[in-house]
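Please read through the structure below; I'll follow up with questions.
Left out: one protein chain. Kept in place: all the others.
A, B and C label the chains in the order they appear, each numbered from 1.
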Amino acid sequence: MPFIPHTLRDVNSMLDSIGASSVEELFSEIPNSIERTQLMGIQRGVPEMEMTRRLAERAKKDEVGPCFMGAGCYDHHIPAAVWDLASRGEFLTPYTPYQAEASQGTLQLLYEFQTMMSSLTGMDVANASVYDGGSGLAEAILMAIRCNRKATSRRVLVCGGVNPLYVQAARTLVSSQGIELIQCPHEKGTHTIESLSGGDFAALVVQQPNFFGQLENVDAISDWTKSHNALLVAVVNPITLPVLSPPGEWGRQGADICCGDGQPLGIPMASGGPSFGFLCTNMPYVRQLPGRIVGRTKDRDGEIGYTLTLQAREQHIRRAKATSNICTNQGLLVTAATIYLSLVGLRGIQSVASACHANTTNLVNRLCRSDQIERTFSGEFFHEAAVDLHCDAQFVADKLLDRHGIVAGLPLGQVFSDLQSSLLVCATEKRTEQEIEHFSDALQECVADG
Amino acid sequence: MPFIPHTLRDVNSMLDSIGASSVEELFSEIPNSIERTQLMGIQRGVPEMEMTRRLAERAKKDEVGPCFMGAGCYDHHIPAAVWDLASRGEFLTPYTPYQAEASQGTLQLLYEFQTMMSSLTGMDVANASVYDGGSGLAEAILMAIRCNRKATSRRVLVCGGVNPLYVQAARTLVSSQGIELIQCPHEKGTHTIESLSGGDFAALVVQQPNFFGQLENVDAISDWTKSHNALLVAVVNPITLPVLSPPGEWGRQGADICCGDGQPLGIPMASGGPSFGFLCTNMPYVRQLPGRIVGRTKDRDGEIGYTLTLQAREQHIRRAKATSNICTNQGLLVTAATIYLSLVGLRGIQSVASACHANTTNLVNRLCRSDQIERTFSGEFFHEAAVDLHCDAQFVADKLLDRHGIVAGLPLGQVFSDLQSSLLVCATEKRTEQEIEHFSDALQECVADG
Amino acid sequence: MANETIFDISQPNRIAHAQCPESGSLADLPPNCVRKTPPLIPEVSEIQAIRHYTNLSQQNFAIDRNFYPLGSCTMKYNPRGAHRVASLPGFLNRHPLTAASASQGVLECLFDLQEILAVVTGTDAVSLAPMAGAQGELAGLLMIRAYHNEQGDTDRDEVIIPTAAHGTNPATATMCGYKVAEVQVGGDGDVDLEDLKRTVSSRTAAIMLTNPSTCAVFERQITEISDVVHDAGGLLYYDGANLNAILGKICPGNMGFDVLHLNLHKTFATPHGGGGPGAGPVAVNNRLARFLPIPVVGFVDNQFDWLGEQQLPQTIGRLSAFMGNTGILIRALAYALMLGREGMVRVAEHATLNANYLAKELERVGFTLAYPNRKATHEFLVTLTSEAKDLQVRAMDFAKRLLDFGIHAPTTYFPLLVPECLLIEPTETECKEQLDEFVDAMKHIREEAVNDPDTVRGAPHGLYRKRLDEVQAARELDLAWSPPDDES
Partner (left out) sequence: MANETIFDISQPNRIAHAQCPESGSLADLPPNCVRKTPPLIPEVSEIQAIRHYTNLSQQNFAIDRNFYPLGSCTMKYNPRGAHRVASLPGFLNRHPLTAASASQGVLECLFDLQEILAVVTGTDAVSLAPMAGAQGELAGLLMIRAYHNEQGDTDRDEVIIPTAAHGTNPATATMCGYKVAEVQVGGDGDVDLEDLKRTVSSRTAAIMLTNPSTCAVFERQITEISDVVHDAGGLLYYDGANLNAILGKICPGNMGFDVLHLNLHKTFATPHGGGGPGAGPVAVNNRLARFLPIPVVGFVDNQFDWLGEQQLPQTIGRLSAFMGNTGILIRALAYALMLGREGMVRVAEHATLNANYLAKELERVGFTLAYPNRKATHEFLVTLTSEAKDLQVRAMDFAKRLLDFGIHAPTTYFPLLVPECLLIEPTETECKEQLDEFVDAMKHIREEAVNDPDTVRGAPHGLYRKRLDEVQAARELDLAWSPPDDES
């Protein structure tokens, strides 16, 4: 009985006290008509040692070489201290900080997180996380619909440069509320306001840098959206924000809602989860923000302290009228991200961002020296770029993995049927000159073969 | 300037306050005649990310398959919680608990450790660690000489079954104090009292189970030693003590001093260090025990608390007359061992011990099914055994490592020139049936080849 | 010092050099895309950051430090061994879009977990995609909606939910475009069957139930409920938050449920992380299997592979960018492997034993159980109405005062149905001595409530902060730090 402390003596004395003759008796209210579980096929328990051996064998199978894949999940360096601290029992094992007095550590940290996120995005407030970038986009869209009281339409324009996996998730999650997501096709990798379809719409979603790594003209898109009385939802990668213009400052009025995935901030790739989604907005819309929010207040002695606030937005108070059904969020990852940002610091995070840009630029330049490879789209990119291999990109990627253990970028054909020959590559600050050189040589070789 | 927080402004304002015009000026008392260091050949600093990459590459090189080597260092399972807890900053980064009020956590833990160690060994008291098993033996010998006031001799008999690496270390460390270590050759892997040389001696050192894994007749040896008015120094492996008779109960009077290496108790092999040495004795000799000792006491309010005690034995008080020069010890490893013992618990540690015995028995039985392999010595062994391959054991071990990545046992020829064809093997609780089978097949194959 | 935020200790131009890679040029970026003023990111040394967050952490209660009898949350021991395996480099460094050929390890883990969860819930198919219980609920209702739509049954626009239900149930129904029809709970904690019969109709899409219910008793009429709803053409949704009570004993599949979610962060012992992450896999019987959210893991052509829209064309779709909270799923598998079949049954048995013992002991020292004639399940409800009325000491005061004893407060004021209640769930991983300590503390507080009520009302006294002013927090919203100058 792993993890169960009872000795036989304990069990007997507890049964005595209850006045039951057996543990089974405690289940007597379960009607006999309900068949007992058999647990067929579940093996006998094994100790930690054996469990570890089995799973370690499996983990070993998945070890691969350097990663040049981005597409929403990035291989950044994580300072050792981040998880040494985040894994402390005091951060790892508490529940949601409903009992504020017993949770000041987590609450103050969340307040600091909200501060950093709202400053990074240039918005007034941030919540304490939603599940991930994809579901975060869904929440942002639902929120935009709620906030845009003037709009009669439940249509939302979604730029073609928004991460298609986010859009898929959002589509699932908002599908039953009569909201229509209208995809605006990109033109050669970005959007001009001319290309954005008109008609009635309540909000527009744009991503910067977009899924292809390209920089959109967000100022123009923002102004255009506002001129249609629609709300602007910005999807951003937080690692770019120390150097890129924040959504709060896009165009004349800035974005209204900003969301994205926090994985780049000290969260391991870990197959894509757990990471966390973030959601920011400005003060006028704060009561429409879903998820937990921490506020600074005072205790009885007048000491500064922190507590969850505006809970009347949430399911446990507001039930069917809540802004969202979210309850458990991604707190631990927010803890890690907050520690990450503090450890790496302003200068560090600026350096990380610029090094990612420089490394990807270096990679793309190297690749494009080959006759067979060129950029799929022109225009500026940040730390991802689509390159056209003029052959089956999936085939090339598979070969690189097989032969060299390199996780090449994403074959864009997986998500866009018209981009079968393109690969979306990314070189973070973690990729060395040698790795970039090796990858680019190996890729060119595979392309030449293929 | 990694890890240095000063901004330029800080430096200037501090210099102002000091009244110095430059940092260099603070070094003005260093005579100019002393040449400045050039640091030739030392590279420029790299960030944590790059340092990690470089060292991870090296660590990768040293990854090998299953380990069947013992010889003083053992591949046991370590519960995840052990190092999750021991690596907490509060255990990892304090200094020695001289300021008792600010160190109650470490002090109470050490008191619990002393309790477990003294109970495991059947002795009255344990200290809070020495460096390792080898240097621990040296301290035990020095202590025995100090304790045996009746003895005129400074000769110490050392059984041939004592770990030869411990004996080498002890020889170095006691060499300049006129102490003579007399090696008593073993007879077919163990010692009978008939084989122990007589003559004057102050103490005798015996190891149980001995270096070959064999069980000595410690009762007889203990009684024989006492009958010569000599002190008995026991060298033991703590993982065996939950099931083997404790030194305190050997023979009619028990051992006087007990030492060994704590590595089996939750400490990774880590190339042999850091682990920790332990040293136990009985009350009459406590003032001759080197190293730190924690005592339970009260605070001003009468609350139970803990503090270092009997410090007058130690170098910082007693200086040239101290029991030892030891200052920094192996505290963190003791922390891990204490947590290990608590987590695994009485039943767990008994199971670990018996599983090691069973696995090694299984391994030896399998190996000895081959015509070419037999046990080097007869008699009972615990969880290590010497097997005679009747060919060059070093050659076979090298081949096993090369071909199969298996760390076969220790080729005994490395330490005993008369045992070139023997291999000292060990199968801890961590080795699976399959690994044992695979190793035994591979070994038999190599022997057949060789 | 104690009060400082990380921003208070930040200083311009302080750099943690070991965390700065060589920076690259940004000169090629269009100027309008480049940020003009730097964000408010701390500028501290590594040791400052470490001290700040180490010290903050010490202000938290946590399972690793405290007994945490928080009803409905199943705050059991979170095995460190599960945390370690999930942190192995092969799992941790895997990019979510890495090809299946180089992901067989993690895929096999997920596949095994799907199988185990299907067995323990008595269902036919599982998707691990939902990232928490609430997302599992949403996925479940979306599947129900898809099912009815497929049947051409498009008028079903109501979900029936007991008044005592957890807030996520009605919130989810709304998110899924359903109206909520409440059904009453009777005086014995069971659903009012007559009211249910009045409530069901051809508009009923489903009923959402927890069993044991949020009243902490076993819903004895579950078969009747199932018949009533099924007969009306509705489906049964099982909120798995309380699965710990029956793990390995009985399963939702055998109680008539069609679809359910599990909270792996409750029943399968993954840590709550101060709010999350969790995982809320959904399990369904065969009639709903084709609607499962993607990705699902299959075993095809002798290798494990992702099943997506192609293989499951009727899927409700994707719920997140990748595969939910994979790291949590690995932890849950690790836990399941350690428990094994015999361990699972013991979970329910000892969770139930602990709850019944604690209920009995509290009753013995004078507390009132909300359902004194019912057996406790893995948890039970105490009501402090008489204390509130006679002594003006409320459930929240008891809860806060418990903190001073190093014990986390039980869940308070949930379900809303039971006035002044404490929902107490000890879990199976707590020992008898710990339960006795809790009883002693409660008894002590009760005596205080009589003799020295202000001490209870003013609690906590010995924590890092006294009781916090939530009203001020909501009225004078302060949600982000700003430099002291800006404040004036």
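We adopt the following convention: a contact is a pair of C-beta atoms (placed from the backbone, for glycine too) under 8 Å apart; a residue touches a chain by one contact, two chains touch by 3 or more.
Just so you know, these numbers come straight off a predicted model, no measurement behind them.
Although it is not drawn here, the omitted chain touches the following shown chains in the complete assembly: A, B, C. Residue-wise, the contact with the chain that is not shown comes from B:S13, picked out of B:S13, B:S197 or B:S227.
By the touch criterion stated above, the residues of chain A touching the omitted chain are 1-5, 7-10, 45, 47-50, 79-81, 84, 89-90. As for the chain not pictured, it touches chain C at residues 1, 9, 11, 14, 18, 45-48, 50-51, 54-55, 58, 63-66, 77, 79-81, 338, 406, 429-431, 433, 437.
One rule holds in what follows: only the chains that are shown with their structure count from here on.
Of all chains, B has its CA centroid at the greatest distance from the CA centroid of chain C.
Mean C-alpha positions place chain A and chain C at a centre distance of 20 Å. Our note on geometry: chain B versus chain C, Cα centroid distance of 45 Å, whole angstroms. Each of residues 13-14, 16, 18-21, 44, 46, 50, 54, 79, 81, 83-84 in chain C touches at least two other chains. Contact with two or more other chains is made by residues 48, 52, 77, 79, 87-89, 429 of chain A.
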